[in-house]
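For this view, one protein chain was removed and the others were kept in their places.
And then subunit A:
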Amino acid sequence: RVSSDGKPPKFQPPPKPVIIDRKTQKEEKRFLSPEFIPPRGRTDPLKYYIERKDMIQRRKVFNIPEFYVGHVLAVTTADPCASEKSKRFVGICIQRGGKGLGATFVLRNVIEDQGVEICYELYSPRIQAIEVLKLEKRLDENLMYLRDALPEYSTFDVNMKPVPRMAHEEIPVNKLQVRMKPKPWSKRWERPKYNIKGIKFELPEHKMKAAQKWSQPWLEFDMLREYDTSKIEEKIRKELSEELEK
């Protein structure tokens, strides 16, 4: 296009690309909080259905964010004894336990050289806010070994600012290998029963071999232990999405 002035044509930037986030929608739908999946047992499924109704009610009023073991969370709870009546605790989530309304998660932090672990109930009415400060999964689902690791791995700044989530991508897995304090530990983490991949074992070779004596290689082939939750999960996801949209 030739302008009438004789100057070079004005630069027209290319049109902005329209990003259709199909992956994020799929991923958000795919996450199902582990406390919704009922355990294997002889209880009437009606009980789990009624419990789920209560859980959904609570989730409508109070936002429980998606989080895994290894995330750094800040939890504000109501406390009659504290000044300003609320307490804030920042820590790394080391364990998520319990099913149904009694679901819990344990946060760990080291404050003034003292390791502190607090177990919170997800559905307790005392909890006023749960913020996810840092999103990062670890190699294991249970980080109890942080108790025997060097304290630097469990210290998190209490006034940490939330790290923004990068464009709804997959949650990054931190392949950190943690260094441990000298033995004795609270549990023998080198044994195959715990199946821990996140520790840098600095033990001699013969001790690691001796620990393999307790391995049970037949367990992965045991068919009675299999609990296939895919169908149950789909039903629950449908139910959840229907109820939360209402």
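Some notes on this structure:
In this text, a contact is a pair of C-beta atoms (placed from the backbone, for glycine too) under 8 Å apart; a residue touches a chain by one contact, two chains touch by 3 or more; residues count from 1.
Keep this in mind: contacts and distances are computed from a predicted model.
Look at the chain that isn't drawn here: its UniProt entry, checked against "Calcium and integrin-binding family member 2", "General transcription and DNA repair factor IIH subunit TFB4", "Large ribosomal subunit protein uL3m" or "Proteasome subunit beta type-4", names it "Large ribosomal subunit protein uL3m". Among the residues A:35, A:51 or A:190, only A:51 touches the chain that is left out of the figure.
The chain omitted from view is touched by exactly one of A:33, A:95 or A:124, namely A:124. The omitted chain makes contact with subunit A at the following residues, 41-44, 46-47, 50-51, 54, 57-58, 61-62, 78-80, 85-86, 100-102, 121, 123-128.
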